[in-house]
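In this view, the complex is presented without one of its protein chains, the others remaining in place.
Per-chain residue numbering starts at 1, and chain names A and B are given in the order in which the chains are listed.
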Amino acid sequence: MNQHTVKMRELARELLSSGQVSLVLGWEKGNLWYKSPPVFISRVEDVEKLIFDEFCHNNLAKYLMDLVHHSGKIAVFVKGCDSRAINRLLQDNQIKREKLYIIGVPCPGLKDPDDAVGKKQGAEVKNSAKCATCSYPNPVVYDALLWETVPVNTTKAPVEELIAKLDSMTPDERYAYWTEQFSRCIRCFACRNVCPACNCRECCFDQAEPDWLGKANNLSENQFMQMTRAMHVAGRCIECGECERVCPMNIPLMAINKKVARDIAELFGECAAGLDLEKRPPLGHFDLNDPEKFM
Amino acid sequence: MSVSTADIKRINPLIPIRGKITKIVQETPDVKTFHVTTLDGQKPFIPLPGQLAMFSIPQVGEAMFSITSQGPHHLEMSIKEVGQLTRFLHEVEEGQECGIRGPYGNGFPIDYCKGKDLLFIGGGIGLAPVRSLINYCVENRKDFGKLTVVYGARSYADLVFKEDLFENWPKMENMEVFVTIDRPEEGWNGHVGFVPAYVEELNFSPMVTITCGPPIMIKFVLQSLAKMGFNDKDVITTLEMRMKCGIGKCGRCNIGSCYVCLDGPVFTLEQLKLLPPEY
Partner (left out) sequence: MKTIVKSRLAELLQTMAQDFRVLVPVKSETVSQFVPWQEGLTVNLEGNTVLPPKDIFFPQTEKMYKFKVKGSSVDIEEFAEDVQKQVIFGIRSCDMQSIDCLDKVFLTKGYEDTFYKTKRDKTLLVALACTKPQDTCFCESLGLNPLEASGADIQVYDLGDALGFVAKTPEGEELLAKYASLFTEVNAVPQKVEGFNLKAEVAGIPEKLAKMFDHPIWDEVSQKCLGCGACAYLCPTCHCFDISGNVKADQGYKFRCWDCCMFSEYTRMAGGHNPRPSKKERVRNRFMHKLYYFQERYGQLLCTGCGRCIAKCPVGMDITAIIEKIKEAEV
């Protein structure tokens, strides 16, 4: 067992047995060695299920919205990206800080489970694409930090190359590229449902009256859905890359989200979402110095 | 549970036939009864009492309704204004064309009811499905014993089928009608109170009972009937679920392994007790 896992269990056991928290959100191991799905622990004897390894992809902050009526405090393990989601949800008044015990786990970067499919446990597995672009592997908000912070990776990542390639295209070429991508969407909503920025109580895509989004699967509805989502999470996306990881159709969703984040940074200055609880998202408030070129 | 559907083969069961709304009757402020025929003035199909129809205005929507009555050339559906389609329906005029397909569901167990005294208990719009059986009994009067109707609504204005309640049915031989409204109001000399309490007050001896109404009414009616010693297999009710296909394929109206559109909507209390307690 790795030292990280030992530390997680120790703290979880202490928090649960002392009654400081009544629930712990972490990761566990299932039947597949390259997946570490979420686990909900409320009994001390179950802390042995907790693990930390290179496949702890799920952003557990998403579940805090399901648990707003949970009585008692909740301990939640957060990597750097996950911790930004916590700040975002706090800013949107979706969760209450005093109900949380946040345990920061500095993240060394995770492995790509798709690359592990068919391989024996312990085999060489590619790094996860979403972690290659990560600038904030260390938690930005926590009550306890479980181990030493990790250095920030500064190498150029594949998604940056894709954005550069898309930027160099003519509008028609770019439209053709995204048309091809969105034509594959099966509208399972895994991207939306895993996304911590998608925190509306009722999503406009689910509304029956008016039915903004038609149920037919065709390019026009798919584009409408994906572009609406990209615009809606603009400035609030914490770039955890979960949408792209869970897409069963391999649509490069982070290329849109990163591109939009970069455009916003160019317009409004550096403003990575969820870093600073006091700093409102640029599209969520008005400032007299905001650029007005579009007006 | 066995599938009681007749082996109905149609060219394409999901495509409606064209129909026309020939008459609209305002029953209450938010309930209207629609008379529907085919374009050439015929009855679209011949339903059994308690069966359902998929009724549509193609450009607005399609939904399942109980067929409350039928004439030689038309079907009748009483529809309360609750959503998009029903809101549209409440604004159309006579002559509006529509789509209709069916009949769906099992219908009431007529053979089982034959020769017996029957008690009908309805609340609000819930009298609509029950009325199809009452009308059948009235039309085939000699096949059934005594008919008793207990019906209630929030107010006098909310009582549906007033002509039947106050004119047609009370005149029938060996038939009694008891009507109640929730709260007293000026000009109302009849009974005041909720349906379940009224049923207990009337203190019936156990007999075959058909009941339909809002879930909360059904819940208390069932309690009242149990108190009076009614038998679960003689208590018959209808269920409601969201439906899309009507032919047991699209999946959403299941309660346990039953599909309400195919195996229902009519169930005895005995059958319901074997199904999961919730959906």
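FYI, a residue touches a chain if its C-beta (ideal position, glycine included) is under 8 Å from a C-beta of that chain, and two chains touch if they have at least 3 such contacts.
Source: prediction; values computed, not measured.
Among the displayed chains, contact with the absent chain in the complete complex occurs for A, B.
The residue from B:V36, B:L52, B:I67 or B:L85 that touches the chain not shown here is B:L85. For subunit A, the list of residues touching the undisplayed chain reads 30-32, 35-40, 58, 62-63, 66, 117-118, 180-181, 184, 186-190, 192-194, 206, 208, 211, 214-218, 242, 245-246, 248-250.
Listed for subunit B, the residues touching the missing chain in the whole complex are 3, 5-9, 11-18, 57-59, 61-63, 82-86, 92-93, 95-99, 240-242, 244-245, 247-252, 254, 256-257, 262, 276-279.
The criterion applied here is as follows: only the chains that are shown with their structure count from here on.
Computed centre separation for the pair subunit A/subunit B is 50 angstrom, with centres defined by C-alpha atoms.
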